[in-house]
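A single protein chain has been omitted from the complex, and every remaining protein chain is retained in its original position.
Going in written order, the chains are labelled A, B, C and D, and every chain counts its residues from 1.
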Amino acid sequence: MSVLARRDRALTPEETEALLRDRLGDGIIGSTLAHRMFTVHVAPSAWVDTFTRCRDEPLLDFDLFDTLHGVDAREDGFDVVAILYSTSTGNRLCLRTRCEGGRDTPVCPSLNDVYRGANWMERETWDMFGIEFPGHPALEPRILTVENFEGWPLRKDFHLASRVAKPWPGVKEPAELDEDGNVIERVPGIGDAPGPYVLDEAMAAQAIALRQVSAAIDAAAGNEAAVASAEPTVSDATMPEASAPASGTAASTDPAAAADAARTADEQRRAQAEARARKAAERAADETPEEQA
Amino acid sequence: MSDLDVREQLLQGTAPGEGLAIELVGDGDLVTADMSLSIGPAHPATHGVFRVVFEMDGERILRAKPVIGYMHRGFEKLAEYRDYRQIMALVNRHDWLSGFSNELGVALAVEQMLEMEVPERAQWIRMLMAEWNRILNHLMFIGSFALELGAITPMFYAFREREDIQHLMESATGGRLHFTYNQVGGVKIDLPRGFLAESARVSKLTRSRMPDYDDLVLGNEIFRGRTVDIGPLPTDVALSLGVTGPALHATGLAEDSRVTEPYLKYGDIDVEVPVGRNGDAYDRFAVLLGRIRVSLDIIDQIHDHMTSGPVNQKLPKMVKAPEGATYVRTENPLGQLGYWLESDGGRTPWRLKMRTPSFSNVQAIPYLVQGQLLPDAISILGSVFFVVGDIDR
Amino acid sequence: MGLMDQVELPKPVKYVFNWGRKYSLWCFNFGLACCAIEFIAASTSRHDFIRHGVIPFAHGPRQADLLVVSGTLTDKMAPAVKRLYDEMPEPKYVISFGSCSNCGGPYWDSYSVTKGVDQIIPVDVYVPGCPPRPEALLDGIMKLQDRIQGESLKDRIAAVRRDPANIGAEAGMALDAQSLHTAAPAELGSGG
Amino acid sequence: MTTVIAPVATLLPVFAPAESLLDTGGTVVSLLLKIAFITVMFLVVPLVGGYLEHKGMARLQNRRGPVEAGPAGSLQLVADGIKFIQKEDIIPGAADRKVFAMAPAIGLVATLLSFAVIPLAPGLFALDLELGLFYVLAISSVGVLGIMMAGWASANKFSLIGGLRAAAQLIAYELPLILVAVAVALQAGTLSLVGIVEAQQSSELFGTGISMWYVFPQALGFGIFFLAALAELSRPPFDMPIGDSELVFGYITEYSGIKFAMFLLTEYAGMILMSGLTVVLFLGGWQPLPGLDLPDGALGVLLGAGVTLGKIMLLVFVMIWVRVAYPRLREDQLQRISWTVLVPLSLVNLAVVAVGKVVAG
Partner (left out) sequence: MSRTIPGTGLLKGLAVTIKHLGQRPVTQMYPHERPDLAPRTRGVIALMDENCTVCMLCSRECPDWCIYIDSHKESVPSATEGGRSRTRNVLDRFAIDFSLCMYCGICVEVCPFDALWWSPEFEYAEYSIDGLLHEMGRLREWADTVPAPPMLDVGADAPAEVVDAIAKSDKALLAASAPAVGAGAAGAAAGAAGAGALGPRLGLGPRRRSPRSTSRAARSTRRPTTR
């Protein structure tokens, strides 16, 4: 079969949606055509036979299975997006469905026996989002992350530990000099929220959770005073090395150095986390463009 | 043969270089022993950290189970913490043999969402750099596929060509492997003086050295013996797996998004797609060599079409993609690279999915390796061109 | 190997032994990511680090004494690196090639990347760059060769016996002091 | 019964071993001289061969090869040797200790002993055995044992496969090697290597007075012998046992330090041995050119040695050239070439030589 053989008889997006709607009835919820991409929203119940229909209909003939991936849809759970392409008609169709089971047990039927390519894609979506695919032969073991990795990385409530542990170098405001020229030690103020990006309250929650961990380490490691210099200068170069291990990853730094780093990073973390939450709210309020000299 | 799932747990526990995991099976009179051999994760045959566990009967392979994820760096999560300029710097590190083409995809996706019109000269420069990048990628795979089969020299000749091209691209972009030369509105800075003349010279030099590879590798009887009819891939299986690029062209289907969905200025020049017959290792290699010649022809056409004018669009202080989602597909050297970008209007993307060609191409390996001999399996592994960073992202 | 770490070799013998180790670095290319391409470029015709005695044919860790870690080290790959490092016979050296293996580089905040290979194995020379040029690797190798020339095998192996984890750092301190004042005598007819 | 044999015995010329220069002086002195000769042939010449391999492969690949170690990189292999002495000697836990330790020695000793009969110049050889050729082929086939022992003892899957492959390959290529050697012995009429070289010198080409090297009448035999020699040494394109891209390093995967150096030395010395054998059997040994004879006396011996070593280095270069240019043959192709191509061809070659011998005799 040569490429684009039936380009002239390719269906327009409206015709495709009409064809699918009459084949699947209420399985098709709706469709959007934006940014040169035609998306059809499918009910999870009709997910599998939509794909069988797309593959087998002579008019549609979507034979190339492009991709399948998950998207975090904030409170109402997760979406699964798949993209098909037809080598004969040159059409591309994006199918999107909302997984049942909300945020804690998202479930989406598996396409493994419709397209061979879906096998690994679904394993990766499970590895990244924790979306179950009943009917998939072998979701275990995790395809990309370490076998014993806890947490689903691409969920929005999974936060990157290094960004929490390391204070952001960009936050250092110029220090004032008193009259005889030595630097006034500046108490870290509200504005020291690290990161130009809006990190939400969940970040603060995770910081508090981490604090329980470091408190436990504190108790275990005896009571020498935590040398928390207000302005960590040289140490932050080595800080990333001893960054607090992300939830559960087996970054095999020796425990003593990790505990120590966790304790010295403890004060900044607590200050930053609360500051961040307030700063986020404040910034969202006035949305003034942050001008710089 | 007795049931296979008994052997399933056999495959679980094998770490590289473990002792013999022999389990006596077989119902007939001759009691045979199946051995599971783990190739990788740090094995000279695989380019980088890609592990395959073969379940073998003698030297014949019954089943293969690729184990990936050794190079998973979590790009999609990092992309959600970076603005588009910083993503441009990080995205070329995934398929490290086609750095420029990776950046190009992200730039096109954001420009498509912003409906931003890129100056014509920038489009021609982008095409020129993408084609040079394709030649760099293919030269590397000529060397490494020949190395898989035991021929050392093609790698040395291929890298001699690569050094000339890398020097050329470094004079314009500043980098040898990761160029960071793309920008949302075009390219960062214009070409240095004398670049086009140097590009023509290097193109002529590379074209004059291509016959070396035909004589040294393609025509060699031992190479033919090792690759003809090894691991044939039918077209429908390839499409269902999502295999694209040289592996798909070798099966006989000329699906190349520079031809079917021309982006940039590929519509104005003619792009020929070399095609194989039965998709075996030999055809994949022949298609690779053919694609280098096609890219050289395209580069010569670009030299004639190059126009003058600005090379980038004036950008606002902070590039923000509007609400909504888009999908852009470009023809990467290894296959078709798709970017699914969903943005919530902020400065960082809400979700950036990278549909990489190697991830789908590698899914074809268990199908191809079934029932082959071990040396053939290594030859197939070498002939399905993949980059591990592209698989694991 | 038996007596190597008890007796201090006489000066000329030590010089010849160091010279031998310096110009015969069988290199195991632990190519992980993009830096591996620059490492291969350093071993091919244009830069050809065989000129300095670094032979890239060591296919297994057993035959190698220089491990060049080039590329991103992920947590899933870390045990394999540790195992390969332990498999290498003793007078072994490690070059950390590129920002990813120095301390995580562009993936400093990733959840699956080990921040620097020196968390797992002792590193002798850090080559900066992302990816560093092949000439930077040659520069790193020459710096390593200067250190080997001025090194005492006894201290190195004794240090390994004491604490296998950080031989690089400790030996490093001991060496800088030593290699400073014993200026390396002219090599045996270098160049050619 | 014995009467039948007797006439045959009288037909054979009484074998008088040529006396070697090294036999001068008492038995102890000549013994030391012979040992020195073999040690030089076994240690120094392979190092020159190894250096030629480094530099030759480099030049063929458009690069420069070792430069820093010693003048023009000549001491590279010496540096390797010094380093291998200092390496830690690791024996894997699961390995079969004694067999693991003995394996490299067997290959080494087999090659070492074979150098006893290789003549470099008219008087310059350690021993002139009547069954020289038979002795060399018998001893060099012992090397297979060493490889199989290494493959088994390392308790590593890759080594096991490498060892099995080596066994199959070496046995398969032993046969054509021997058949072609027999054809040469047939034409020369003697099994002594010195005798073969002299036979090549004395035989002339259809009465034109130019001595006929056996490479001309037995060109087919020469080709087969060279290919079989490559396979014996597991050199590319027959290097399946050390197939590095599949089996990491084949049967040598677990070896390190001095044991690995012994395997390396065995390979280089084997290259010199097989090239030397080819030179003696086909390329007229120490004779500079087919018609030209060596001046006698000390100068002749020196020139003869130089010519033989030159021819050996030429053949080593061809081995390197083949290694650079070709990919690796697959296991079954390897076996098919030996059993279905080389063995029949060597039989044909033997028949042709036999007929030639009778016709010309």
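Note that in this section contacts are C-beta pairs under 8 Å (C-beta built on N, C-alpha and C of every residue); 3 or more make two chains touch, one makes a residue touch a chain.
Predicted model only: the values in this text are computed from it and were never measured.
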What are the shown chains in contact with the chain that isn't displayed?
A, B, C, D
Out of B:R51, B:K77, B:H94 or B:R121, which is the one that touches the chain we can't see?
B:R121
Using the touch definition from the top, which of B:G58, B:P234, B:G267 or B:G309 touches the missing chain?
B:G309
Residues from chain B at the interface with the omitted partner, ascending
82, 85-86, 89-90, 121, 153, 157, 160, 163, 167, 170-175, 178, 180, 188-196, 212, 215-217, 219-225, 228, 306-311, 314
Residue ranges of chain D at the interface with the undisplayed chain
58-64, 67, 321-322, 324-326
What is the set of chain A residues that contact the non-displayed chain in the whole complex?
166, 168-170, 172, 174-177, 183, 196, 231, 233-234, 236-238, 240, 292-293
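As a working rule, only the chains that are shown with their structure count from here on.
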Centre-most chain [mean C-alpha coordinates]
B
Between chain B and chain D, what is the gap in Å from one C-alpha centre to the other?
45
Averaged over CA atoms, how far is the centre of chain A from the centre of chain C? Could you give it in whole Å?
38
Determine the centre-to-centre distance between chain A and chain B, using the mean Cα coordinates as centres, and give it in whole Å.
25
Of all residues in chain A, the ones touching two or more other chains
144-146, 153, 158, 160, 163
List, in ascending order, every residue of chain C touching at least 2 other chains.
44-46, 59, 76, 109-112
The residues of chain C that touch chain D in their complex are 1, 4, 16-17, 19-24, 26, 44-46, 48, 50-53, 55, 57, 59-60, 62-63, 65, 87-91, 153, 187-192
Provide the residue numbers of chain A that touch chain C in the complex, in ascending order.
144-147, 149, 153, 158, 160-163, 166, 240-241, 243, 246, 249-253
Per the touch rule, the chain B residues reaching chain C in their complex are 16-17, 41-42, 44, 47-49, 69-74, 77-78, 81, 89-90, 93, 96-97, 140, 155-157, 159-160, 162-163, 166, 176-178, 388-389
